[in-house]
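Sharing a structure here in structure tokens format.
A single protein chain has been removed from this complex, and every other one stays in its place.
Take a look at subunit A:
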Amino acid sequence: MGKTIRLGAGSGFWGDALDPAIELLEKENIDYLSMDYLAELTMALLQRLQSRNPEAGYVPDLVAHMRALLPLAREKETKIICNGGGTNPEGAAKVIRNLAQELGLGGLRVAAVRGDNILDQVDELVATGCDLTNMDTGDSDFLAIRERVVAASVYTGAEGIIEALAKGADVVIAGRVSDNALYVGPVMHELGLDFTETNADIIASAITVGHIVECAAGATGGMSSRFDEMPDMGRVGFPIAEFHEDGTAIITKVEGSGGAVDQFTVKEHLVYEIGDPNEYLMPDGVADFTRLSIEELGEDRVRVSDMGGRGRPETLKLVVGYEDGWIGEGMLFFPWPHALQRAEKARGTLLTRFDRLGLKYDALHFDYVGVNMLHGPASPMPEYDPAEIGLRVAVHTRTRDEAEKVRRACAQLWIMGPGGTSFGTPMKPRPVVGSWPTLIPRDFVKQTVEILEA
């Protein structure tokens, strides 16, 4: 037999639905509810919110989510692990502790896990002489962006979560921990594992299982190529991972909910947003996805076994966000007949307008909506006269004023453009936060845990 830990996925991104998380707590008995809120550059957005208001910086949805989930979690003795702390986990923990008091949940222990946000230590990091080459571009001139840096978050591992659980936390609020650390942490805590090499396979198994369920509905029929076959997706069930101490796991979902769990929903997510599947590099270890086995057990249950990998790397991934100019954007739609020809002539007209307005830009991009916007050069031209075609233009500029010219030029086509041209609401220029991913020594980062009791 041995021990089995039941982990539910309560959120796959900031903006995800709350009702499936509530349903998980109401209908199932799970030991942990793990909630991921962060995408790659969410931290830059949250850092901007915090720069305007020092109390902010956590994911604002967190408060409404915890208001709904905390009473249920206490009733079911389920612990909640999340990365919704953003750039301010300690601020979030205070708010959630106060919320618990308001809800009459005295004694609830809320942990803040910090250490991932190194925005204040960027100069110190540069001074260590550490190579900060951009992993994506190979550019080594970090100093060229230094003055424009607005966020610096390290993908940290499960150590802080494990420490928080050992200190009796009921709710753990972290910042930029890896998505799957939200699952690896509870598994390592429950099984009493440390990071010695002999535990590498089972930790890699937990990483793999965390990866499969971390996008919530992504493993239960959401984003599926087989969406047409998926039942009742508007009330899709979030996934549950039953992690067994022997390093195998069963992926399932809330009973009676929409969606499905079968070999393909699991495979589809296993291959999602990975690099080399032989070495899925995470702060807690390196998982090998090329040796595992997947077996359908029926009734929305899939077993994953033969997982494994090797010990954690000596480096951690740091993503630096920096101010990188503006994007000006516009969209115009043309009706049948000859919609595409009108769009083509409108494109030429827009280019002339840009020129007449003296638009200065770094990069310019056009799409024909309905033809090649999603697949670019892979798209064939239509062999018929379409009912409608859109023209989309997006321009990268150094300044907001230049980006504003794009909006103006598009608006001028209201009357200067082809008959029948339709616009929605003009799009406002948006600031760009560029991403500079790099690797830094693990020992530069130290996670700390603070417990607040309601």
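We take it that contacts are C-beta pairs under 8 Å (C-beta built on N, C-alpha and C of every residue); 3 or more make two chains touch, one makes a residue touch a chain; residues count from 1.
FYI, contacts and distances are computed from a predicted model.
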Which of "Heavy-metal-associated domain-containing protein", "FecR domain-containing protein", "Glycerol-3-phosphate ABC transporter permease" or "Beta-lactamase" matches, in UniProt, the chain that is not displayed: "Beta-lactamase"
Absent-chain contact - pick from A:64, A:144, A:297 or A:363: A:363
Residue in contact with the excluded chain [from A:4, A:51, A:199 or A:435]: A:435
Among A:68, A:135, A:351 or A:416, the residue in touch with the chain that has been omitted: A:135
Selected residue (touches chain absent from view) among A:291, A:398 or A:446: A:291
Interface residues of subunit A (partner: the chain not displayed): 39-41, 44, 135-137, 223-226, 264, 267-278, 289-294, 324, 327, 363-365, 367, 373-379, 392, 394-396, 432-435, 437
